[in-house]
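Yeah, one chain of the complex is gone here, protein chain that is, but the others are all in their spots.
To keep things simple, chains are lettered A and B as they appear, and every chain counts its residues starting from 1.
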Amino acid sequence: MGLEEYKGVFIFAQQVDNEVSSIALELLGKARDLAENLDDKTVTAVLIGSEVGGLVDELAEYGADRVIVIDDPELKEYRTEPYAHALASAINEYKPEIMLVGATAIGRDLGPRVSARVHTGLTADCTVLEIGDFPLVAVPGKEDEQKHKQLLMTRPAFGGNTIATIACPDYRPQMATVRPGVMQKIEPKKGAKAEVVNYNPGFTPNDKYVTIEKVVKEVSNVANIMDAKVLVSGGRGVGSPENFDMLKDLAALFKGGMVSCSRAVVDSGWMPKDMQVGQTGKTVRPHVYFAIGISGAIQHVAGMEESDIIIAINKDENAPIFEVADYGIVGDLNKIVPELTKKIKAEQEAKANA
Amino acid sequence: MDFQLSKEHQMARDLFRAFAEKEVKPLAIEVDETHEFPRETVKKMQKYGFMGIPIPKEYGGQGCDPLTYAMCVEELAKVCGTTAVIVSAHTSLCCDPIMTYGTEEQKQKYLVPLAKGEKLGAFGLTEPGAGTDAQGVQTKAVLSEDGKEWILNGSKCFITNGKEADVYIIIAYTDIVEDKRGRKQKKFSAFIVEKDTPGFTFGTKENKMGICGSSTYELIFQDCHIPAENLLGQRGKGFNIAMHTLDGGRIGIAAQALGIAEGALDRTVAYVKERKQFGRAIGAFQNTQFQLANMATQCEAARLLVYQAADAKANKSYYGVEAAKAKLFAAEVAMDVTTKAVQLHGGYGYIREYEVERMMRDAKITEIYEGTSEVQRMVISGALLK
Partner (left out) sequence: MKIVVCVKQVPDTKGGVKFKPDGTLDRAAMLAIMNPDDKAGLEAALRIKDEDPENTTVTVVTMGLPKADEVLREALAMGADEGLLITDRVLGGADTWATSSTIAGALKNMEYDLIITGRQAIDGDTAQVGPQISEHLDIPVISYAEELKVDRAAKTVTVKRQFDDRYHILTAKMPCLVTALSELNEPRYMTPGGIFDAFKKEVTVWGRDKLDVADENIGKAGSPTVIAKASDKVAKGKGEVVTPDSPAEAVNYIVGKLTEKHVI
């Protein structure tokens, strides 16, 4: 493998229903940042889908210098095999130094398959990406063996209890899936244009192509909790699905406020799976996260601990949620939450009238 | 001598513990308060073979040893005394005597569905006028003239699984003989009685202090006709069958008592770490620490006796003394440990939500049923002085 043949930072520009996913723009932001520290500063987006040419300009505005468009009717709805074929072929053809994929459901399905196909390492669910040396500190006497300008990929494991930094020094591309909501998009540059490369490796259905019987969009998914600025999140302690109305009232007071929940609530059938925060749900990073009647199992905490401000209300003073909360209140949520809603409303009205 | 559980036993214990925590514990308070028999739990236990643990596989059981069975009762009792005694009464007092004394036909007809858990078993010896003193038994069985049926009359009281069971082992006297000194002695026999046999009805449901969900009923027999082939073991050997059955049952009750004690200890340890008084966790006080040390030691000693008795049942033809010692000690440990657990919980210990008061109520019966502590002392001392 001629490592030096591999150049530039590539991102997988995930689109769903011909709309660019937020993660693609986040990846572009990070790719720009990484490219600044590399010799080849080109950022390339690999756009895979059917009739997706119209999305090129948006990718350009968010930082893509070049967009490789792989457009084919077989690529209309995401399926592992044609997408893996598309991305793996693009990698083999264009030889990126770094390949970033979102750690979304699609990306976490696609990434491993592609990494196995192109024979390179893949680091899952990264939260920090940097360019640096590997080993981090040169082994004395072997200074010349230290590699520079390597992608250092940091990821949590054990439900967020440990972190590790991973490198991929001898294989290319250096590949990572990146946790959504962690990287920052750049301020879009209106009117920016990217070089467009149309590429089609050919798609011949084989046994690895699965048949799509049905795609059902969930109606409940009106907005995404990952986009919320304020989350009022309830756990089993809320007591009943009806009591979630209380949380909805509170959330409604904030711009970008939404209700979310813990896994226990989804398991009880009180809220749809879309609203679940945590390891098996979504990772959220709102400005304010209210944890109401949530005990704070590590699987839950893993999905919300990056929130700017965490406020926990729980009647159990020993609830682990208090370990991560910035402000913890031991008390009865049924009494506190309605009062809180009333008070904030009054404060907001007072300010509006002032 | 090996004090280390085998890998199989460790895994079995993990299984029982996981099942108890997930399936049984969440219902324990409700079972206690409503006095409802936990039918759904029994169905689940049936599914996983818990209703026939020490019964050979060819008879629908799991083919495990008495220790595995005792660990099951122990783990269930840690979270719910009611559920534990349901399994114990079914297995030790109904499955076991059929396994030991039943004919092949009886085993096929009754033991197989019992061990599979498709049917639930119970055992009736105690009567209003006969508890510890078996000679007081008034229930009588008379063979019909054609020799085809036994006709049962009398009543049994305090019967665990009373109204829920499908198959009952009933002890009745069938003959009266004179002993050497000319005193009249009743000779007993054991019978297998099916629910819904004409003449078999239920009397009062007992309103109890503890193990509230275990369906304790009075059984009434009025000209109840039982097929002759349902005589269990030999005619006149019913007393031996009952005593031998109770020897096994005591291991189950000892395991139940042990589990109750351990459950109370677990909760107390968790509580004293949390509960603060005078600015410190109460676990930081030496009184608490010493009490806990005693409780833990008592539990450990009880466990060794219970496991030893279970081992004796597997390997010895007579294990009555080991069973009596285990039950005597474990029951008294259960009472003592749960009482201390309530005390260490303070006011909260007296509140239902904290569950140790239930454990204290549940513990008391282990000193009473299947032979009171006094009876156990008689058994033990009898062996010493014989």
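Throughout what follows, a residue touches a chain if its C-beta (ideal position, glycine included) is under 8 Å from a C-beta of that chain, and two chains touch if they have at least 3 such contacts.
Everything numeric in this text was worked out from a predicted model, so none of it was measured.
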Residue among A:Gly29, A:Gly111 or A:Gly293 that touches the chain left out of view: A:Gly111
Interface with the unshown chain - residue positions in subunit B: 7-8, 11-12, 15, 18-19, 48-50, 53, 57, 61-64, 68, 72
Residues from subunit A at the interface with the omitted partner, ascending: 16, 77-81, 84, 104-106, 108-109, 111-113, 115-117, 119-125, 134-136, 152, 156-171, 207-218, 221, 224, 230, 254, 273-274, 279-280, 287-288, 298-299, 305, 309-311, 313, 317, 320, 322-332, 335-336, 339-340, 343-344, 347-348, 351
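Assume only the chains that are shown with their structure count from here on.
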Interchain centroid distance [CA atoms averaged], subunit A/subunit B, Å: 56
